[in-house]
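I have a structure here, written as structure tokens, and I will follow up with some questions on it.
Only a single protein chain was left out; the remaining protein chains are all shown in position.
Chain nomenclature is as follows: A and B, assigned in order of appearance, with residue numbering initiated at 1 for each chain independently.
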Amino acid sequence: MSEIRSVTDSELVEPAKVHGARRRSEWVEILHNAWGFNRTRVGVGIFAFILLLAALGPFFAPHSPTEFVAAPFSGPSAGTVLGVDYIGHDVLSRVLWGGRTVLGLAIAATIIGLVLGVSFGLIAGYARRWLDETVMRLLDVLLAFPQIVLVLLLISLLGPKLWLIVLMVGLSHAPRIARVSRAAALEVVQRDFVRAAEALGEIKPRILFFEVLPNITSPLLVEFGLRLTYSIGLIAALSFLGFGLQPPAADWGLMINENRIGITVQPWAVVLPVSLIAILTIGTNLIADGLGRALIGIERESGGPS
Amino acid sequence: MSDEIETRARKAARRSLTRRDFLKGVGATGAGLAFGPLLASCGGEESTTTSTAAQGGGGGPKTGGSLKVGIVGGSAKDTLDPHLATTEPDIALNTQLYDSLMGWDQDYVLKNRLAEEVSANPEATVWTVRLRPDLSWHDGKPVTSDDVVYTFQRIVDPANPLSGAASLGGLKPENVIKVDERTVEFRLDIPNAILTEGFAYRQNMLIPVGFDPTKPVGCGPFKLGEFKPGQQATFSPFDGFWEDGPYVADLTIIEFADEAARVNAFLSDTVHMISQLPRAQVTVVEGSAGHKVLRASTGAWQPFTMRIDEKPYSDVRVRQAFRLIVDRQQMLEQAYSGYGWVANDMYSPFDPGFPKDLPQREQDLEKAKSLLKEAGYADLTVELVTSDAVGGSAVSAAQVFAEQAKGAGVTVNLNKVDPGVFYGDQYLTWPFAQDFWYTRNYLAQAAAGTLPTAPYNETHWKDEEWQKLVEEAYRTPDDAKRNELVAAAATIEYERGGLIVWAFNDQIDAYNEKIGGVKPDKSGTPLTGFRFHKVHFA
Partner (left out) sequence: MPPLLKLILMRFGLGALTLFLVSVVVFAATQALPGDTARAILGKDATPQRLELLRQQLGLDKPVPQQYWEWLSGVAQGDLGDSLVQQGMSVTSLLRDRVKNSAALVLIAALVSVPFSIIIGALSAVWRDSKFDMTASVGNLTLAALPEFVIGIGLVLVFATNVFKVLPAVSRLDPSVSMFRQLHLLILPALTLTLAVAPYISRILRASMIEVLESEYVMMARLKGLSNHLVLWRHALPNAIVPTLQVIALNLAWLAGGVVVVEYLFGFPGIGQALVDAVANRDLPMIQALCLLIAGVYVVLNLMADLGTILVSPRLRTGLR
């Protein structure tokens, strides 16, 4: 899904025109402006709610997520407020436990994607010429695969292992993040302070890390929000397809797949995890949208592209 | 001798699991999955016409009507050559067209079918089969001993042994000998007291001399109408069939690739019966007017397998402790939704030699703990390898085991692997894993799964005392004596074997109330063992 989003959104969110003077304060300003939009606040509220649910939920779970409390697909009763799942686990307890993996893995994958993408993008943007061409052309090849197909292709290689899935989801983000950070870096590397650093003979990695990177944080902030949304969707989808978390793990994506067959007799086991994934992605997307708007606003102010 | 056993073991009752079959089970969603198609390992029916369940008052079952049956989908590779049949659709189609010398009845008792009499010499090396009189093929020709000779020579042809050859250990083509028009002698190189089981396999059904699978002629209850592989086949009744029936005017068998489509077709009365009802749909069918669930106890099982030559399972106390960890009733309830019956760490429950009197093993966590402590494994952590390829319920059972093991202080980490990995090059080397087997009698099962030479000896089971008993049983045609040997062997496995046999799962199908003559079949072959000639409209 993300290639579409990356196109629309990177069009919405053209890379920042960054000025040396605004170096550190810009992203603070963006955060501040973004907070001014209602949608951002709603998004943050939702995200905080899910984060709390995932983090603290296990402490409130009435049962262990792997304990058997009733016959499979029994409906709600006194001990099990939301009934039990396909094998007899308490649905409520599994829901309370099942957010950790969704959030944790998605955040990890997003960070990996960001690190990879920014590295490629910076190198390409700074190096220019053939290295730029080669790196971007190779990343474009990866873009030809829808993210889920790319991840499935790589899973078929090594089997569904958790670390692999996180890595692969991250890798599948890399080309898109690389495009954004390259575009932003192209702008920055021509600035005086970079030239100055070069003239002073600083080594290239230092220049990239200490001079260029701090100046492209704003578009990356927006990217992080967006990629997090898709990471959640992708990782949940992989569990849903049976390639993600494996039983007896409590995980919202896996729960949907496991209990789908009993959707008519015990809908709670599906409805609840589906709803939670839905509002979580809506929340992160609202944050990303707010950040994107704030970024555009700042660019307009400072005479960037309209 | 051990060579002979080995040959027989490898051949006998080789599990007819093809990749296509087990993968089919995998494609379906995890949990409520019915057990994969039950294959050819078993089959058969009673020889005499026991009650065809006449419901409609005086004149016996009602005749007429078009019966439509929905089964698990096959593919373009569906075959009407009974000797090549492997999948559920193959078995369903071929059972209509052909018949076998012997067969298992609904209680998994071996009975004569086309054979009128089967006898052996005291050494179990020469078997004599006499056909029923007045049998005929669909084209009107009589069934003779020439056809029997042709059939079995084709199956055991050393240049191209067919899958049924495994069940006919010790038989060479030149040693199938016509005695007269109705009598055939089978002379074996080695004693084989369970050759009769080979006669009952559905891959060993009789075909006429000069058989052509593209224009299939059999002596079964139905003649072929139109056949579209992977989709459907139509049949008309064969008047010359030896047993009572068929009662219906015509029969259509429809293959459904998709589980939900099969159920929907049934609930909307497009078909009258379906095989392999997913367990999660049982309540839906029960709650739907006019539709009934057909539940059959079988001898099919999904054991946990512990390698007896690998630590910690090499210590018999660990194996005993693990067996005591299992709360079988709970495992049955959670993993099979209760559709099955509790087992006692021994397979082949319908074998006449099965030791029924041994005490049922129950969960005893304290004893398990002390056994583990004695063995020096007080804080044990093990890995249990599981896979959807074993069956969706197997993964559930593994989860239940892991949970129950906590009570004995054992940490069980589940390792759920891809089908290709589970049955890949590490299969039969997993220290602690699962597997699945269909209904089979003891000696055939031992040859397939527990003799040191068995092709699928998951536990690496090797026990001299046990082996002597089994080898002797193979040579003992006397039923009573052989049963004693089987009981003794099974008891040894009960005491120190590497398998945790915790339940036998039910076969679950569904049928419309308008249909009579439908009975559970213990072999696990769906829908009255696919014997649709017994089925009639009420």
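Here is the rule we use: a residue touches a chain if its C-beta (ideal position, glycine included) is under 8 Å from a C-beta of that chain, and two chains touch if they have at least 3 such contacts.
Keep in mind that this is a model prediction, so the values were computed, not measured.
In the complete complex, the residue from A:Val115, A:Leu138 or A:Ala196 that touches the missing chain is A:Leu138. By the touch definition given at the top, chain B reaches the unshown chain through residues 15, 17-20, 22-23, 26-27, 75-77, 228, 231, 256-258, 260-261, 264, 388, 418-425, 427, 456. Where chain A meets the omitted chain, the residues involved are 1, 3-5, 7-8, 11-12, 39, 137-138, 140-149, 152-158, 229, 232-234, 236-237, 240-243, 256, 260, 263-264, 267, 270-271, 274, 277-278, 281-282, 284-286, 289.
FYI, only the chains that are shown with their structure count from here on.
Across the interface of their complex, chain B is touched by residues 66-68, 71-73, 86-88, 159-160, 242, 246-248, 257-262, 264-265 of chain A.
On chain B, the positions that touch chain A within their shared complex are 29-33, 278-281, 283-284, 330, 333-335, 337-338, 388, 395-396, 398-400, 402-403, 414, 416-418, 421.
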